[in-house]
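Note that one protein chain is taken out, while the other chains of the complex remain in position.
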Amino acid sequence: MNKKLSLAVILVLFFVEISAGQNKMVVYQTDYGLKDGAVAEMKGVAMEVSPDLKLFDITHEIPAYNIWEAAYRLEQTVRYWPKGTVFVSVVDPGVGTSRKSVVLKTKSGHFIVSPDNGTLTLIAQSLGIEQIREIDEKVNRRKDSQKSYTFHGRDVYSYTAARLASGVITFEQVGPLLPVQQVVSIRYQKAELSGKIIKGNIPVLDVQYGNVWTNIPDTLFNQLKPKFGDAVNVTIFYKGKMVYQGSMPYSQTFGEVAEGKPLAYINSLLQLSFAINQGDFAKQYQVASGNDWSLEVRLQ
Amino acid sequence: MNKKLSLAVILVLFFVEISAGQNKMVVYQTDYGLKDGAVAEMKGVAMEVSPDLKLFDITHEIPAYNIWEAAYRLEQTVRYWPKGTVFVSVVDPGVGTSRKSVVLKTKSGHFIVSPDNGTLTLIAQSLGIEQIREIDEKVNRRKDSQKSYTFHGRDVYSYTAARLASGVITFEQVGPLLPVQQVVSIRYQKAELSGKIIKGNIPVLDVQYGNVWTNIPDTLFNQLKPKFGDAVNVTIFYKGKMVYQGSMPYSQTFGEVAEGKPLAYINSLLQLSFAINQGDFAKQYQVASGNDWSLEVRLQ
Partner (left out) sequence: MNKKLSLAVILVLFFVEISAGQNKMVVYQTDYGLKDGAVAEMKGVAMEVSPDLKLFDITHEIPAYNIWEAAYRLEQTVRYWPKGTVFVSVVDPGVGTSRKSVVLKTKSGHFIVSPDNGTLTLIAQSLGIEQIREIDEKVNRRKDSQKSYTFHGRDVYSYTAARLASGVITFEQVGPLLPVQQVVSIRYQKAELSGKIIKGNIPVLDVQYGNVWTNIPDTLFNQLKPKFGDAVNVTIFYKGKMVYQGSMPYSQTFGEVAEGKPLAYINSLLQLSFAINQGDFAKQYQVASGNDWSLEVRLQ
């Protein structure tokens, strides 16, 4: 018995070793909302695969069919999770069409299970692609789900994610490699310095507070040599048409301007952002977000 | 020490064996919403019973007092979870009245803790009742909660579910058996073929997208011998009064019709459903769901 026990311990340690790429954590985001049972069905399938998994959520309130926002939420969140975490993103207006179902492994060691429909645009650029594999649905599809055409989120994505996160399959067993350069990408204005003007995009709003976040990193903004208190000139465009033009102080905290006044600041992702102290910048100036929104920034 | 250790391992394995009926998972649904602390109180009580439990949610956005929708969410979700999972459903307009508090064990090996007020209607019909027991509140009620008349969800339902899921009590220790045929049931139009017409009910909407789901299974619909592309005639009634009449193609994917056009399809539960490609069928035609909604379907 004791010899057997020792052997068992060694086997357990060995198993832990070989499955070290994954960490038993699965993190979900969808546009399903939380009013019905869809997310719970996905999680039930995962717990059926392995009761040892730990399941988490980014959000299920991605606006319906909004691939851009799905891309941005991944970009915002993935880096804060441990290596080996498996993310499932299901915003999938093309379900049932020829879009591919894939698992992307980032250079940082995170896994993303998603339709390849643009959702991977930003994470591929920022964290880099180690490998991308197409899900082989002959193997990685829940049993008895072949008759169902419309719930890939449960039957393929959550199922595959759970198998990968729990070590039932290796990353290689997801399916065949795809060429990295073929990942579907959405076009948008990248952050760039042009003379004394920085161009960029509004990837997303800080919705709860109505703050406007840009894709302009502090390191790029710092090339303008701003000092706290300097006036920042901001012009915002939708599909090339001007929506807002104004000036506001570059601030270290919201409290540096009066209530109701705008400010420019560096947000928690270290990107240039705009807010109204205790107000809602986006609502007040009718600013939204997505690949159609661009902006220009310069010091006054 | 090594002998003791071996004994400990055997005891652990034995304990795992005897508590195999349950799996330490508890899944909650309520009409409490997530704006206050009510759900967190329920979960705190469960973690006090056993820190080894794993807690999940279906939804807490069941419309207030809507027993029908509670019934449907269980029907939709339970089957995707492992056997032995304990569900807690608290939609309880009759709290404090003589409605019974029960635990139903399905023939599939799932447990449902709920007021017996119609919530169990659909799950009892589809998964079957193995046994149903009334909760003995003399035993299965949180200590020091006797003074409180209004939070059964926390003090009785979550507490009992946690004790059952963690193996503190067996199913038998929940309380006395009730006659299976006495389970409270809600009346609605069951799916049935009558000549060339199928009658049925709209149990629920796919709320996030506004798709209309019916209780007509694909196997029944297939008795009409539909082919993809065939026109499906649909008439929808509220309390017997016509609300919608129209025709739409039977489709394998949403993309087979133009944006804004209606289609009939088989949803992820393998039931006949109606949608507008990238639109909201329910909103456009003022269709809702519940036991008062019925419909008739035939091929053109």
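Order as written gives the chain letters A and B; numbering starts at 1 within each chain.
The rule we apply is simple: contacts are C-beta pairs under 8 Å (C-beta built on N, C-alpha and C of every residue); 3 or more make two chains touch, one makes a residue touch a chain.
Worth saying up front: this structure is predicted, and the values here are computed from it rather than measured.
Across the entire complex, the residue among A:S50, A:T77, A:Q173 or A:N233 in touch with the chain not shown is A:T77.
Considering the whole complex, the residue from A:I67, A:I266 or A:V287 that touches the absent chain is A:I266.
Where chain B meets the missing chain, the touching residues are 1-2, 5, 31-38, 40-41, 43-45, 47-48, 51, 55, 64-65, 93-97, 147-151, 154-155. One chain of the complex is left out; on chain A, the residues touching it are 2, 5-6, 9, 23-25, 27, 54, 56-61, 73, 76-77, 80-82, 85, 204, 206-209, 218, 252-255, 265-268, 270, 278.
Here is the rule we go by: only the chains that are shown with their structure count from here on.
The distance from the centre of chain A to the centre of chain B, with each centre set as the mean of the Cα atoms, comes to 31 Å.
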